[in-house]
Structure formats: structure tokens, C-alpha cells
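Take a look at this one; I'll ask things after.
Every protein chain but one is kept in place in this view of the complex.
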Amino acid sequence: MRNPQLNANGELTHLLSIEGLPREVITHILDTASSFLKVSHRDVKKVPLLRGKSVFNVFFENSTRTRTTFEIAAKRLSADVINLDVTRSSTAKGETLLDTVDNLVAMHADMFVVRHAASGAPHLIADHLHRLGRRDVHVVNAGDGRHAHPTQGLLDMYTIRHYKKDFNDLVVAVVGDILHSRVARSDLHALTTLGAAELRAVGPQTLLPTAIEKMGVRVCHDLRAGLRDCDVIIMLRLQNERMNGALLPSAREYFSCYGLTPAMLALAKPDAIVMHPGPMNRGVEIDSDVADGPQAVILPQVTFGIAVRMAVMGILAGN
Amino acid sequence: MPTIDLPDAEAQCSELAELIRPHLRSDTVLVGIHSGGVWVARRLCERLALNKEIGLIDVSFYRDDYSERGLHPRVKPSSIPFDVEGRPLILVDDVLYTGRTTRAAINELFDYGRPASIQLAVLADRGRRQLPICADYCPWRVALDPSQELILSTNDDGRLQWSVAENA
Partner (left out) sequence: MSYPLLHLRNARLIDPSQGIDGRLDLFLADGRVAGVGQAPAGFTAQRRIEASGLIACPGLVDLSARLGGIEAELQAAVAGGVTSLACPPDSKPPLDEPGLVERLVRRSDMLGLARVYPIGALTQELAGRRLAEMNGLARAGCIAFSQAKCPIIDTQLLLRAMQYAATFGYAVRLRPQEHFLAREGVAHDGEVASRLGLTGIPVSAETVAISTALQLAGETGVRLHLSRLSSAAGVKLIRAARRAGVPVSCDVAIHHLHLSEVDIGYFDSNARLDPPLRSQNDREALRTAVGDGLAAICSDHTPVDADGKQLPFAEATPGATGLELLLPLTLLWSEQTKLPLTVALARITSDPATILGIDAGSLAVGCPADICLFDPDQLWQVTPGGLRSQGKNTPFLGREIKGRVRMTLIGGRIVYEA
């Protein structure tokens, strides 16, 4: 089966998922990101790499936050950025996803940054472009359903590498709603590829996907066991709609069982870092004392996120 | 194919330093272009006894062949540890050829501020320029066939040495 993310030379042409990316490709993106990070510290925070290229942010699902980080990244590469909020316009008129894509290709789009509520939507677009023979148009998955959020996964890896240098001996716990989390899936694939020593998935059975052990993960239903001697803790956001009683009795009970409090954090290694893809639900999955504490690296994640997205776009547009 | 005697690159660095010395100002700083230019700039800095750190620049994000060749697989971060504004800069590279790398480096430097001046120092000038650029300091002018690549590298003792590779 053709790997839809790589071109005939094995170069990255779309970023759809971390699953199936060779280790060297991931490392290359992270290395390139560190060069871009330096650019963000200058007076002129722009490089001319994507001058004249058009990047379309096509968000079928609302997310001002993610869209903004992609917008900043593209602008720092000197690309022209066009934001399309498709949630309101085309789909309401009965236009299909691929109709929208065809229209934007006709407007000479060079890159699509796609957010969609359905798992696999960016694959569908990449496949469509392949059939059209448009090898010059690139797709970046900015989050599809529960499937993948590869740039978040990469920025998480950048953050971990920044603080921990090496992945080999790391024990990483991913805590919370893994079932609905594309971030968790991307993180787990990336950590597996980069060779983390132990991965733990922590949460109640209602929030863990079936057969998650097959992804090389140890399942812990008990937060204490899950956090013991961890190097890295990745907390996941618990969406409000999950707390309606079908999966969890209440936010209060969830926090008492799985909320990251200073006492719980003390079970991890003293130099453990705490990550969160944001936006946080303080008092639901994470205590404010932890979120604002010295072990939290949640804001650096955001900074690194811009550099990682610049690296991804810079590499894709050149392949 | 012309075969040439390759000069001692370390001796050339000293020669280049002497060419620069009369024109040094107290606030002059050196900026080396990755990776050969950085090695040369380090040696110049030492031989001219400059007490300021050199700047390092990687022009990958500014190259004009990005559309054809993509992003260079080994991008190094640029690092300019001083204020560029109003300063005399000497840009250092190992080989001056088409002039495109120099153009990209000058563009990048301007994104750090407006220097008082930029001069160019290179170990070797192999001609065949594609842009109106020339070196201010250069100890060696050499004619090579376009199929040949002039490469500066460091040997096991850490000494600089020249080699010529034939590109197919």
C-alpha cells in the first residue's frame, strides 16, 4: 500500500499522521524546528522561505487557537495565508468536502491546513490530490476527528526533547480521555517511534479505546500507579460533553479520581514535566497549583508549536 | 579537467587575517556562513585577537533554490549574539562562486537590523558569478570547471584542508 504521506523519493509531501513516519523524518522536523525557534527571537520574525505561496487554513471544525498558531507559522514563513471557516459557508450550501478542495486548488492553493471532525478527512483530500496529479499541493492535518493531530504530537516531542534530551529511558504517562483524543494517538505513535522506554495510558475504561495495548501501551486505571516514577505526564483535555453521565458520572468525581493535584504529581519523578495540549479545564483534569507550578511546561509547548509548524510547512512546501 | 595544486588552507587563513587587519575597526564583528565560513571566521577571530564572539548564519531559509531543491536537510540555527544595528560586519565564507549564498546571507543579516557596512571575506574565489557581488578580502583566486566542487573540510587533527570533488 502506498504511504500517502511520502512521495516517490520517500520525502514528506503531506503530514497526515505520525503513524508510519520514519524516525529520521520526525527527527528532521524537530531539528529544523529548533532553527526556526531562533527566528522567533529576532526583531524581524520572518524568513522568505514561502514567499509567494498560498496557505489555506480550511477549518471544518472551529478552533481559533489552532488556526492562529498555523497562521502565525505560515506568516513567519512569508506565505500568504487565507483563513476559511467552512463550518458556516460551503457545507451549509451542500458543497462536499472535495468540491471545496477543487475550488481552492483552482485558486492556486499551495498548501491546505485542514481541521475536520471526521477521522481520515485529510487522507481523503490527499488521496484526491494524488488522483488529480497535483503533487505540488500539500496537506497538513490540523486535527481530524479522534484520529490524529500530528503537529501537536510533534510539538509535544519537541518539548520532551527540550527538557529530557533523550527518549530512551523515559516513562511517559498519558492521562485522561484517550478514547476521544487525537493528540493522545499522535503522541503515542511518536513516542513509540522515538523509542520511549514505557508508555502508560491512564483513565477509566470508558475513556480508553479498545485494544489500546496493541499500540504498545500499558493500561493503568489507577492514577497513582500510572504516575509513579514518571518522567513526563501528558494531561488531556476532558470535553464538557463527556461529563453528561454517559461516560463519567461528574466532573467532580473525575477530578477526585484522575485530576492531577500536587499530591499526585509528587508520585512522579521530582524532575517530571507536566504537559497539556490546551485549553485546560482547571479543577477538572488539572489543579491550578500544578498548571501554574514549576513542573508545568504548558506555555513553552505553545512557543515550540509555532516553530514546529514552521518546520513542517517549510519541509512540505519544498518537497 | 584542470588539476591544480591545492594550497594549505590554514596558511590561507593567516593570509586572509593579514588582509583584513589594516581595515579593522574597534567594533568590527565577524559573521561566518555555515559550515565552512564558520570555521574560517573562528580562525580569523583568533588570529586577529578579536574579543567579540562571532555570528553564525545558516542561509537555508533564505536560499533562492528552495522551490527546486526544497529545504536543506541539515539546517543549523543562525546565531547572531550581538546587536547588528549600526555595526561594521565582515561576512566570512569559504568559497565564493555564484554569489547566491552571499546574497541570501546579506538578506538574512538585514532581518537582524541595519548594519553600518558589510564586507565579504573568503578563502577562495572561483569566479563565474551570477550576481554583482565581489569579495573585499581574498587570498586565492582559482579557475575550476563547473563540474568540479571545491570543498573545505577539517581533518582528524582539526586542521582545515581543501579537496576537489567531481560531480557527475
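Order of writing sets the chain letters: A and B. Residues in each chain are counted from 1.
Quick note on the criterion: contacts are C-beta pairs under 8 Å (C-beta built on N, C-alpha and C of every residue); 3 or more make two chains touch, one makes a residue touch a chain.
Source: prediction; values computed, not measured.
J.: So which of the visible chains would the left-out chain be touching?
T.: A
J.: Have a look at A:R67, A:H116 or A:R309 and name the one touching the chain we're not showing.
T.: A:H116
J.: Of the residues A:H138, A:R182 or A:H276, which one touches the chain left out of the display?
T.: A:R182
J.: Residue by residue, what part of subunit A touches the chain that was omitted?
T.: Within subunit A, the residues that touch the unshown chain are 1, 4, 19, 96-98, 116, 118-121, 123-124, 127-128, 144-148, 182, 185, 209-212, 214-215.
Assume only the chains that are shown with their structure count from here on.
J.: Could you grab the centroid distance between subunit A and subunit B? Build each centroid from C-alpha atoms only and quote it in angstrom.
T.: Computed from C-alpha means, the inter-chain centre distance equals 39 Å.
J.: Please name which positions on subunit B make contact with subunit A in the complex.
T.: The touching residues are 58, 60-62, 66-67, 69-71, 73-79, 107-108, 110-113.
J.: Quick check on the complex: what are the subunit A residues that touch subunit B?
T.: Listed in rising order, the residues are 11, 28, 31-32, 34-39, 42-44, 46-49, 314-315, 318-319.
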